[in-house]
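Some chains omitted; the rest stay in position.
Chain lettering (A and B) follows the sequence in which the chains are written, and residue indices restart at 1 in each chain.
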Amino acid sequence: MLYFERIVIFCSGFVELIPLSFILGFYVSFTATRWWQQYTAIPWPDNDETSRILRRTLMRYLNLTLVLVLRSISIPVKRRFPTKDHLIEAGFMTKPELEMYSSVPSHEFNTFWIPCTWFVNLLRQAKSECRITDSGGLKLIMEEFNDFRSKCGLLWSYDWVSIPLVYTQVVTLSTQAFFLASLLGRQHIVPAEGNKILVHPYGEYYFPIFTLLQFILYMGLLKLGEQLINPFGDDDEDFELNWIIDRHVKVSFLGVDILNADPPPLMKDQYFDEMDIKLPYTEAAVAHKVKTYRGSVAA
Amino acid sequence: MLYFERIVIFCSGFVELIPLSFILGFYVSFTATRWWQQYTAIPWPDNDETSRILRRTLMRYLNLTLVLVLRSISIPVKRRFPTKDHLIEAGFMTKPELEMYSSVPSHEFNTFWIPCTWFVNLLRQAKSECRITDSGGLKLIMEEFNDFRSKCGLLWSYDWVSIPLVYTQVVTLSTQAFFLASLLGRQHIVPAEGNKILVHPYGEYYFPIFTLLQFILYMGLLKLGEQLINPFGDDDEDFELNWIIDRHVKVSFLGVDILNADPPPLMKDQYFDEMDIKLPYTEAAVAHKVKTYRGSVAA
């Protein structure tokens, strides 16, 4: 047996030693769960009460907090607002606010939560000046606000406490060793006469098409896992944070303005005097209409 | 060894390279979890208080919000209400409401949440006009309402942030490569004399019945995974959204009307003066009656 053949057989065997599908299966499963949890950790400031200027400011503080967190953990958001002056320009902050913000010593920790304290302070002031009177409503706002603040903190935590490095390294190392071995181990060799050692039956001819395919599949899974770990970047699967910021600002200001306007006039609805309502179907939809369901045992 | 046989053996070996069962196992497991979470994300407007016209309008706004979200993410619901005029016709909206709705600039984001702001506004108005006096009840309504609104937002999020495309592609590509290889690799060949290479023992005769069966099983799992990703369409496993809309409208209006009626007269129940109650069993049921259970260690 030639020396080259020995290496081929040797590497060929190694490929079976690495349960790559298994390792990648658990890894992707873990990162996919974490990835969805990160999405649900993004807060949405869609809820609220009170007078227009106060309300707009409160909303602005929420959005400011979110942008401050996102600037710390997401490259695209940082690229959009490279300095705090860009925040002023974009209307998230006013000059006096930036001064107050900068006066807090912050070289040892992230201070994204400062606008949150302004939020609480503003509410307390509004209450002591009796611009808010409904204490039940105030409690509701505070609860929504606490939820918003913890979600911002959670976003920062996902950035700080990433997946253990050892885990990522083991998975990456497995994949690399696997393909090094399979590249060598799947060379075509002619089994020598009288050779008892089993030759791997699929040494590939001319072009290693299937090894290439296998490479694509496993690399796809590995890259998928890596992308899912930090979904706040520029990748295709990443969340569009800049669009979310745009949407939040517009929707929260719009919501405030609509809330200040009168609601639509109260009028009787179409089925006011009917008990047994028939809702219309278009012709295209009626073809798919299902019979009702009352329970698997219901008579 | 002939050229054809080489290809057969070559492909035959590749089949073992793809751990398809594993990849599909994790994939279906992931999508099945997501599928059930999507079901629980559909809100049910079954809870409530207040005077009839106000209450019907509030209920209508909840249902309207839900229908507006579903029109954005579900083909069957869109088919049923292709334009907003269909919403008016079906009694979800009035003309003045549609005008107010359309006046909001919305070319950059979905505005399904506008009826929610009307809902809040209406409640505030009712409160300031003292048509609602119980502040505890009001807080409860607001909490239920916030829950309803976040669930609508969650529905939209499931539509926006789907399963990463790479994941779906890797899984689909695996399955396709697997069957291409097994189609070629399971041809019947006669092993040449003195051939040391192992011939796959189940080259199939005449008709590849088992490969077909295997194909059905794996394709079944793949299709299952794909269907579970978006359960708001026309497939058999999809949720019957149009029926849910019908049910919600009818039940919420019915609930309002029943709530306005008097409750049944208060009367003593059957066991009012008994301490040790014996509930009846039918003869068919008593055969299955179990002894009581007080705890595994209870004397």
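To be clear about the criterion, a contact is a pair of C-beta atoms (placed from the backbone, for glycine too) under 8 Å apart; a residue touches a chain by one contact, two chains touch by 3 or more.
Fair warning: this is a prediction, and the values are worked out from it, not measured in the lab.
> Give the total number of copies in the whole complex, keeping in mind that only 2 of the identical chains are shown in place.
If we count all chains in the complex, we get 5 identical copies.
Here is the rule we go by: only the chains that are shown with their structure count from here on.
> By how many degrees does chain A turn when fitted onto chain B using C-alpha atoms, rounded in steps of 5?
70
> From the C-alpha centre of chain A to that of chain B, how far is it in Å?
21
> In their complex, what parts of chain A are in touch with chain B?
Against chain B, the touching part of chain A is residues 21-22, 25, 28-29, 32, 35-36, 39, 44, 46-47, 49, 134, 136-137, 139-140, 144, 191, 195, 198-202, 204-205, 210, 213-214, 216-217, 220-221, 223-224, 227-228, 236-237, 239, 246-247, 250-251, 254-255, 258-259, 261-272, 275, 277, 279-282, 284-285, 288-290, 292-293.
> Residue numbers of chain B touching chain A in their complex, please.
6, 9-14, 17-19, 22-23, 25-26, 29-30, 34, 53-54, 56-57, 60, 76, 79-82, 86, 89-91, 94, 96-97, 100, 104-105, 108-109, 113-114, 116-118, 120-122, 124-125, 127, 135-136, 138-139, 142-143, 146, 149-150, 153, 157, 161, 164-167, 169-170, 173-174, 177, 181, 196-198, 234, 240, 242-243, 245-247, 249-250, 253-254, 257
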